[in-house]
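A protein chain is absent from this complex, but the other protein chains hold their places.
Lettered A, B and C in written order, each chain numbered from 1.
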């Protein structure tokens, strides 16, 4: 991933140095298992751990000849090991090391992302509470629909974050998996108990049935989980972009002191972080499609997934981490203009109350069909004539025969639309009111 | 494709009946070539054409046994043909028929789509001329930038339509291609001149080097061309959706008499066609990715592309046709509210003139850096204080020492921003003014 | 989906008729909830259910005017309902009906697919047991690696089926979800208890927080689950395609009596079903990418997902169902040639035992590095000289000084490679042997 988007906690997980260190972790765990099973003499594992070398330059130099990275790693790692080297990589195939170490990397990556999701949940819950009684217009199709609570938007994102957390946790569990089962997965040259012991100590699950490698459906599922996190962030960022439009300006992303929005237009404050996040969601979708093509490897394995994963696994994790980092910042520091939210209602001439008027007419005895037709006629008149819908209703005999002006007035009350959100808040544990009392 | 989106001109091209008729076209063209080369006796081609049968039910019945659609077709087609059947499918392999016939279907499909693109160009040119002097605010990042001509939006789409026309024409030419080269593409059992004669008469190009089939990179390129048409329509539809937002309402898609926007909210007029088009662009992208995976068939061919193409070729063509049909309607009948366009400027307090003020200050001798800082300060004051930027400038000594109020007033003129669009129109042949005179 | 791939159980779920019937199910459930809560008089729900009409033609006729399918449905459904129509669709918005009904369709679809996965698991377990002791060559990179059990391939697929079952069950649970929360998801005009009662009776979960619609991340996750099922089937089909290659012919897909492989080449038996399945996996990936773009809808909803879902949800479900149907047939009736599996070993001149020889040398005291170099030299000599690796080893002094001919012979034993598969079978409950005893 380009430097700009590679934040340290995940970037450091995916350096070449870190990868070789994980390879060594796996080799040592296997040597220890051999020792535990009596194959290697007591003390071998410690000796191996002590004398093993991780020297990236040296590995590269050897790889230039042997054209095989694991063989180069072994040669380099054991160069000072003397006789104990016999128990290093014993009975293993390259993929036992590579795939198990990848399981460690993915497990750690998944955890960092899950930590961010937990933090995001906290921020969203706080904002949901903060804006619970802030009335805003709900928009469907980009058009004013009905009043609602601004806090409800945060709850909607919170619910999606919960789902993404659950999916990512399951997917991380899927890839937090190793295998020490040899060249074709049948333990021909290694005792299955070695795998059991080594993976337990490494904190990984065992692939229930491996080929030469850990099956790749789990990596595809992991990338899909990342792409879903990306899509959620895209949804949130799109909302902010829509709210930050000049005519709306109900919310905007934080603008730093000294920041400049445009080299040409000094007045510009643009939602550039939100736009960036929308783009990055596309990157994640692209990585995902590549991962899905990696599943159908040939027979006991082909290595076509490897070049793909060298790119998409670190890039996918780093992109997601960056996106979560930025969306947490965005949500926490979102600039909200509640006054603008009230002012916006004027743009739709009171039409957001049309359903409520219609339902009142039905309750008053009018047929739904007649009520719909009447209200639609008045609504279009208001919209096209720049007139106030409330006033048109007051002047409409079919309405005034069914209700008094005061009864009609009561229908044009934004607070009405928030009366039932308590139960929704309660589902997230954010409300004293029990849902049953709604 | 579901009935809802399958419009007759393309739907009828992709029925099973139509497919078998094209297969027969190809078989007859090959028989005629054999006759021309003296392999089949004079009159064979006519006889074959006269006695051949296309009976979908019968083909299905035979296919249930032989599990091979071309063999079933041949059996059925020749059932009344008597001895001439010897010259039917002579020296051919199934793919000679299937792929050449597919070339016909794709060529016809491409032409229908190209006709629509031509029609769209006409509509866009008309609208570009109609709205040439209509001033609207240009928006970048969703934020007011500078005034511009509403007509210029149509020119931008017109230019993209021209590019899509060029790409689709090239891609259609790519798939308007056949092959009569036998089981592995080496003409082992058929004279290469048969291919030459037959394809010429069918109006198709010859695959320069075929395997058992026409190479699939061309079909992938065709699907990419469709997806690009889809993406253009998505761009146009997104623009309309943004203009139709309640706070903006500068344009909207036509609303039919009697149409209802919502079962709950009688006041709603939603850009549902635009939204539908945005969705359909995603469908086309999905079809495209499947097509790209079809390229790397095994050796002289495998048939994995076939199930894909049975779906994505008709569905891709029909989706694109539907989208073009609707976007032509949308563009032709777009409801434009030029008054709203003027009113919108108020939302940004005159800030759209900020660059022009800054450039005037630079011309007046201020450094660019100082001018930027000054104008940005006034701009933010206007934005945050709901004040008018023009008034703030008039009250600013650093400005008034450099220019008179009248000079400043002249800067706040929307027409100024249209002074250089003549050359752009001229590039499309839509302007008397020569570009050089700008 | 085209007729060819639309099998009745799922096809019938996705007809327009079936959709309107589900809409009616939802409307009736909501009316019943209103009745339970005392809003509608006792008996209303029954009356509504009795008098409601589902008449596709009529709905189409009305839709041609109102351009809104739910409104057309309501008008048509209630045409004979008289006064009770007041309680039909009461307080609801279109999406309450459409999305809840979609939840029913997806739940039923998911269940049909889960039934197939269960059946597939049974077939795979049977074949795994049947071929447990069948020795075959394991291939990595397409090259002979080491002997293994043919049954182990089925276990590998079985494990993947279990994972897909788990993922699809979770994803189905995700989409088996409804919402009766009104126009912007805040229950403004409907009691939240109506949703609770209605969804409980419909067997659906409640969207924890809805907008106008059920959030679309769950639909994307569902499509990803389908694409993963497709990718598994692609992996299995690719294995069979590779085994059916002329030079290998160790397994092949069933060939029906009377079937014809080629119109030109009477000798051909092609793995056409496997190839078809590989293609269909691409379709599913394409549908998935479209679904992921549907997540980031605008604010309280836009309708761009709708055109996408009209196509990809039925097509995705039907494609997956068809693929599972065919792969169950393929796995159950796979033609296996165990003799050919033995004969194949000759192609690699005994090289599959190279690792075992190397490890024996290490055990005999040679360094791993020396042993690798020696064995690689002999291996290349065998491969390039068409010589037998076993014989070359017998003639190699560095080997014969470390072990007797009998000891060497014992290394060339294919059964050796199956000695540790018992624990793998045990993990699936397919073995008496406990894993611990391995």
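The working rule: a residue touches a chain if its C-beta (ideal position, glycine included) is under 8 Å from a C-beta of that chain, and two chains touch if they have at least 3 such contacts.
Bear in mind that the values here come from a model prediction, so they are computed numbers and not experimental data.
Peer 1: Among the chains present in the display, which ones are touched by the chain that isn't there?
Peer 2: A, B, C
Peer 1: In the whole complex, not just what's shown, which of B:2, B:18, B:56 or B:295 touches the removed chain?
Peer 2: For the chain that is not drawn, the touching residue is B:295.
Peer 1: Considering the complete complex, identify which of A:290, A:335 or A:380 is in touch with the unshown chain.
Peer 2: Counting the whole complex, the residue in contact with the absent chain is A:290.
Peer 1: Just name the one of C:50, C:268, C:363 or C:419 that touches the chain not displayed here.
Peer 2: If we include the chain that is not displayed, C:268 is the one touching it.
Peer 1: Can you list, in ascending order, the subunit B residues touching the missing chain?
Peer 2: On the subunit B side, contact with the omitted chain comes from 75, 85-86, 89-91, 138-142, 145-149, 152-153, 155-156, 158-160, 162-164, 167, 170, 174, 182-193, 207-212, 215, 217-218, 220-221, 224, 227-228, 231-232, 234-235, 238-239, 242, 278, 281, 285, 288-289, 292-293, 295-303, 355-356, 359, 362, 367-369, 416-421, 423-424, 427-428, 435, 438.
Peer 1: Given the full complex, what residues of subunit A touch the hidden partner chain?
Peer 2: Touching the missing chain: residues 1-2, 4-5, 65-68, 70-71, 74, 89, 92-94, 182-183, 189, 241, 256, 258-265, 270, 272, 275-280, 282-283, 285-290, 293-294, 302-308, 310-312, 314-315.
Peer 1: Which residues does subunit C use to touch the chain missing from this display?
Peer 2: Looking at subunit C, the ones touching the missing chain are residues 137, 139-146, 241-242, 244-248, 260-262, 264-272, 275, 289, 293, 344, 347-348, 351-352, 354-355, 358, 372, 375-376, 379-380, 382-383, 389.
The rule we apply is simple: only the chains that are shown with their structure count from here on.
Peer 1: Tell me the fewest steps from subunit B to subunit C, where a step is a jump to a chain it touches.
Peer 2: Minimal hop count between subunit B and subunit C: 1.
Peer 1: Among the chains, which is located farthest from subunit A on the basis of C-alpha centroids?
Peer 2: B
Peer 1: Could you classify the subunit A-subunit B contact as same or different, where same means more than half of all interface residue numbers appear on both copies?
Peer 2: At the contact between subunit A and subunit B, which are copies of one sequence, the residues are largely the same (over half shared).
Peer 1: From the mean C-alpha coordinate of subunit A to that of subunit B, what's the distance rounded to whole Å?
Peer 2: Going by mean C-alpha positions, subunit A sits 33 Å from subunit B.
Peer 1: When the centre of a chain is set as the mean of its C-alpha atoms, what distance in Å lies between subunit A and subunit C?
Peer 2: Computed value for the inter-centroid distance: 24 Å.
Peer 1: Which positions in subunit B are in touch with at least two other chains?
Peer 2: Correct list: 241, 260-262, 264-265, 270, 272, 275, 289, 293.
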